[in-house]
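Below is one structure; the comments refer to it alone.
For this view, one protein chain was removed and the others were kept in their places.
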Amino acid sequence: MSSDVKSRPATPMLREILEQPTLLGGIRSTPLPVRLGLAVFALGFLVVNVAIGVLVVSGRLDGHWYDFRDLGNATAALRSWLDDRDLGPWLSYWVTALIGGVGILSFVGGVLLIGTWVERRLLAKFQIRRGPNRVGPFGLLQPLADALKLIQKEVLIPIGADRKLFFLPPILIFIPAMLGWGPVPWAPNMAYLDVNVGLLYVVAISSLAVLAIFIAGWSSNNHYALLGAMRTVAMMVSYEIPVSLSLLSVVLFTGSLQLSEIVAWQSTHNTWLAMILPFSLFTFFFSSTAEINRTPNDIAEAESEIVAGFHTEYSGMKAGLFLAVELGNALLVGALVSTFFLGGYSLFGLEEWIPPYLILFAKISAVYFLFVWLRGTLPRFRLDQLMGYAWKFLIPLSIAFVGISAVEASIFARVDAPGLIVLGAIGIVNVVLTFVLVRAWARVVGYEVPRGEDTRPTLTTAVGGLRAAQRLRVTP
Amino acid sequence: MSVELGHYMAVSGVIFGIGIVVALGKRNAVAVLMGVELMLNAVNLLLLAFARFGAAFADDAAALSGHVFVVFVLTVAAAEAAVVLAMAVLVYRRRETVELDRINLMRW
Partner (left out) sequence: MESTGIIVAFWVLAAVTVAGALGVIVSRDLLHAIFFLILSFLGMAGLFITLSADFIAVAQVLIYAGAISVLLVFAVMLTPLVSRDNGNSLYVAPGALAGLGLAALVVFVAVDTEWAQLSGDALAARSFPDTVATIGDLLLGRYVLAFEVASILLLFALLGAIVLVHERRADAAAGAADTPANREEAA
């Protein structure tokens, strides 16, 4: 409302932003009954929470079916109850499998619905816009409106397309995005598919997505789609290696491929692997952004270069499915980063009071926010830069760090000292080593920005026609 | 009716036969490689089936030797695929074809 703003021609948008009430003003302007009701609600919430806290501390909740901290208990109780009824071994199996599957599907589906809204609003904040705010309160119904719009659109099939293969990818690409959630532990007993090769399973499943993307790009019979698919395949092949190597360090420390074991290790040692293996965290995070086509590595669908990449020819809800899977993959990577490096559902003992799945969800949201932040901040890499970065920088350093963490893990297994001290020393050593090795290696393979050259654009007409252009080309 | 060793062996034999047909009957070098991969897969299935059903193993570790063999087969298959495909790309660059009937430089 200051005078310098008024001196500018105020757009309606700017006026709207300026006239938005502050938080304090908002509270002051609410009527007294509403304020009283809110206060009573907050008090009741506090009382309920204290009661729950007392219940938890007294240990009356542990392991019963009404132990809301771990929904796996309720499922186990249901299974044993069904087994007692003697209705056949199949019923309890099917019922629990169905509960788990429906749980994962409903969680992912719900998050997909709200996720587009969150991403667009956050990006708008980064770009000093408002974002979608028209449909429903705060624009919350925007994803539904978008879905309705996409469903109504005509489904186009290019004439030259491979019709049989063209229909498959929007469905195929959903399968790895859903199956990847299987082994993620949400609480000690709350993992749908806690196989003892969980880590390998996740890597294997995520490598299947590349095939769906390739089928999409190839069957469209479109240059841009094929270029996008080829870029994806090349990138996936390159970035699988750093992902596997970074996870190898995790396995070396925790000594297990089972995701729940990895979380339990971090929980018992009161540490996050992110502190011990910072370079692995970075490698996994960066390579994952390449694998799931997020900015700054979304060269497979770089809209400024190749229209929309592999899903150029898809229209209507099929394109919507691709976008939804992209979002779901970002959340899945968030879950994996949290599980492998950020302690999963555990939070230094706090998981006894707060339901662990809420802790994991908070961590997933934090990583997802980081993804949106990157998307709002960083420009896109070039294809050759990205490939060179994988092969020349990430892979050699990852191999070096696998060796280092192998030595450290064997030291950790043999030294007879309090775990926290040894791990702290290892963590400090690793941070220093990361810094030194990255600097040294960057000096070896990195390229400097060439100086002393004229970087201003020179127009051919300005220097004298085609002859000048040829002269420029001869002297680089 | 139950599933036994014989069933797995039958599936393995069928896949191996199909692999032979593909490896012998296709013109394209990539397709021939696909046939070889099918045959290796059939062998893997056989090894794993014996590890599961075989009666002559002393303990689990002895039975899991079959799994170790499969790991080696996977390694060899991956290495072989990389080399064969590199050769296919090389031959294509020199001869503009990967059809094995036409790669006949040494017929004289």
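Labels A and B are assigned to the chains in the order they are written; within every chain, residues are numbered from 1.
Operating definition for what follows: a residue touches a chain if its C-beta (ideal position, glycine included) is under 8 Å from a C-beta of that chain, and two chains touch if they have at least 3 such contacts.
All values derive from a computational prediction rather than experimental measurement.
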Missing chain: touched chains present in the view: A, B
Absent-chain contact - pick from A:M178, A:V203, A:L248 or A:L433: A:V203
Where the unshown chain meets chain A, residue by residue: 90, 162, 164-165, 195-197, 200-201, 203-205, 207-208, 210-211, 214-215, 218, 230, 233, 236-237, 240, 257
Absent chain, residues of chain B that touch it: 1-28, 30-31, 33-35, 37-38, 41, 44-45, 48-49, 51-56, 60-61, 63-65, 67-68, 70-72, 74-83, 85-90, 92-93, 96-101
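Methods note: only the chains that are shown with their structure count from here on.
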Between chain B and chain A, distance of the C-alpha-averaged centres to the nearest whole Å: 37
